[in-house]
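Our next item is subunit A:
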Amino acid sequence: MGFVYIVLHLILLLLLAPLVEGTIRKTKAFWQNREGPGLLQPYYNLIKYLKKDSVISDNASWLYWSAPYLTFASIAAAALLIPSVSPDMTISFAGDIILLCYLFAFARFYMALAGLDTGSAFGGMGSSREMFISAMVEPVMFLALFSIALKVNSTDLSVIAGATASIGLGLMNPSHILAMIAMFIVSLAETGRIPIDNPDTHLELTMVHEGMLLEYSGKPLALMQYSAMLKQMLILTLLGNVFLPWGGLPSIDYIGLLSGSLIYIVKIFILALITATVEIANNKLRIFRVPGLLMTAFFLAGLAVVVQLLLKG
Partner candidate 1 sequence: MIISENLFYASILTIFTGGLLSCLLSRNFKVSTFIAHIASFAGSLFMLALAVIVLREGDNLAISLFKVTPWASLNILVDSISAFFLLVISLSVLSVSIYSLGYLKEYQSKKAAFLGAVFNLFVLAMYLVVTVDNVFGFLLVWEIMSVVSYFLVITNHREERVRRAGFIYIVMTHLGTVFIFVLFFILYRHTGSLNFSDFQSVGPNLAKNVQNVIFIFSLIGFGTKAGIMPLHIWLPKAHPVAPSHVSALMSGVMIKTAIYGLIRVLFDFLAVSYTWWGITILLIGTFTAFVGIVYALVERDLKKLLAYSSVENIGIILASLGITIILKRYGYGEYAAIALTAGMFHLLNHSIFKNLLFMGAGAVLYATHTKNIDLMGGLIKRMPWTALFFLIGAMSISALPPFNGFISEWLLLQSLLVLGISVPLTSLKLVAFLVAAVLAFSGALVAAAFVKAFGLTFLAVPRSQQAAEAKEVPASMLAGMGISACFCLVLGVLPYLGFKVLSPVTFKITGYSMSTQRGLTDIFMTGARTGLGGITPLAVMGFLVILIFAALILARVLGGKTKTRISETWTCGETLSPEMEYTSTGFSHPFEVVFKTILMPHRVKENSFIVAPYFGGIIKFKSNIKPGFETYLYKPLMDLFLRSSNQVRKIQSGSIHTYLSYIFVTLVILLIFAK
Partner candidate 2 sequence: MLPAILLIIPIITASLFLFINKRLHSAINLLGSLAAMVTGLYLSVSVFVNGPVSFASGIFYIDILSAFIIVIVSIISFISTLYSLNYMKVEVMHGSIEAGKMKWYYFLLHLFTSTMLLVTIVNNLGVMWVAIEATTLASALLVGFYNKEASLEAAWKYVIICTVGITFALFGIILAYYSSVSVLGQSSNALNWVALQEIAGKLNPRLIKLSFIFILIGFGTKAGLAPMHTWLPDAHSQAPSPVSALLSGVLLNTTLYAILRFHIIANKSVGNGFSSNLLMIFGLISIAIAVPFIILQYDFKRMLAYSSVEHIGIVTFAVGLGGEMGLFGALLHLFNHAMAKSLMFMVAGNITQKYKTKKMARIKGVLEAIPYTGTMLMIGVLAITGMPPFSIFTSEFIIANAGFSQGKIIAGMLFLGLLALIFTGMFYHAAKMAFGEKPLKIQSGETSVTNLAAMTVPLAFILTMGLYVPPYFREVLDQIVLLLRG
Partner candidate 3 sequence: MSTGNMYSQLIDVLSFVTLAITFSVICSRRLRNVFILLSLQAILLSGITGLVAFVSNIKHIYFAAAITLFVKGFLVPAVLLYTLRKISVINRVESFFSTRLNIVIAIILMIISFYVTEPDLLSQNPLARNSLPIAISLVLLGLFIMISRKKALMQVVGIITMENGLYLMTVSTTYGMPLLVELGMFFDLLVGVIIMGILAYRINKTFDTINTAKLNNLKG
């Protein structure tokens, strides 16, 4: 039975991911006083890309065409670790938050290599910046996650999610809030949002993620973009279920599942709205200003740990 739930969980995430992306775009368009494409546009895009023939650079090697699959697989594997509707719907025996971070790293590694593979300067630039930013992000993410792990004495995501859910509002101590803010900044960086990256342009000066994907087309592009959406979804889930426990994660029965799903989906979409709003309210930073921002996040996360330690005594 457990296996079915896990598959269900994965399918839920996979299905919702483009919709979240669509929501964010729509929200941004709203703030920009534009009509914007429909909420379902990302689905159409993906299907379209999947059906198109692809053009591959003559310089590219096997690594180039294998990268999208590996990226997708690793992000999807990460998806299996993050509890969405219920803490029990994960393969928690297989790994914890550390594995999660490293699965993201896996995806990034391949994306960056793929960016370099075609020989285009844009790809190289994208890879370089991606690795640069992710390196700055990593310690923040670990600290933020560790401050939570410290609270519940476990690095297992389902345990963390379960525990935070059962604590409920009592969770909202200063440490937690600090960690949450830090994690939010991390989520902006990890999902390639303004002020760190601009997902909407191919402009040389601003692109990071898109730079690496510049040469992709057809099916590989679809997979790459889908992976990105899924990753965004995962990060939001992480934020929602680990840092925002309201509503709780009910046990596995039909009503529980239903209510759980509902609460989960609402949380994710609220977070998506917030993300879009923050994005629209900010300017893209110069790349060398990014470390400053992340440094702030790092201090917040560090502070979260300190406070947590003091609270724990």
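The rule is short, and it goes like this: a residue touches a chain if its C-beta (ideal position, glycine included) is under 8 Å from a C-beta of that chain, and two chains touch if they have at least 3 such contacts; residues count from 1.
For anyone wondering why these and not others, all candidates are chains of the complex that A comes from, given by their letters.
Note that this is a predicted model, so its numbers are computed, not measured.
Asks: Given the complex, what touches subunit A, 1, 2 or 3?
Replies: Candidate in contact with subunit A: 1, the rest do not touch it.
Asks: Show me the residue ranges of subunit A that touch candidate 1 in the complex, using the header's touch definition.
Replies: The contact residues of subunit A facing candidate 1 are 46-47, 49-59, 61-63, 65, 68-70, 72-74, 76-77, 80, 91, 93-99, 101-103, 105-106, 108-109, 112-113, 116-121, 123-125, 127-129, 131-132, 134-143, 146-147, 149-150, 153-156, 159, 214-215, 218-219, 222-223, 287-288, 291, 298, 301-302, 305-306, 309-310.
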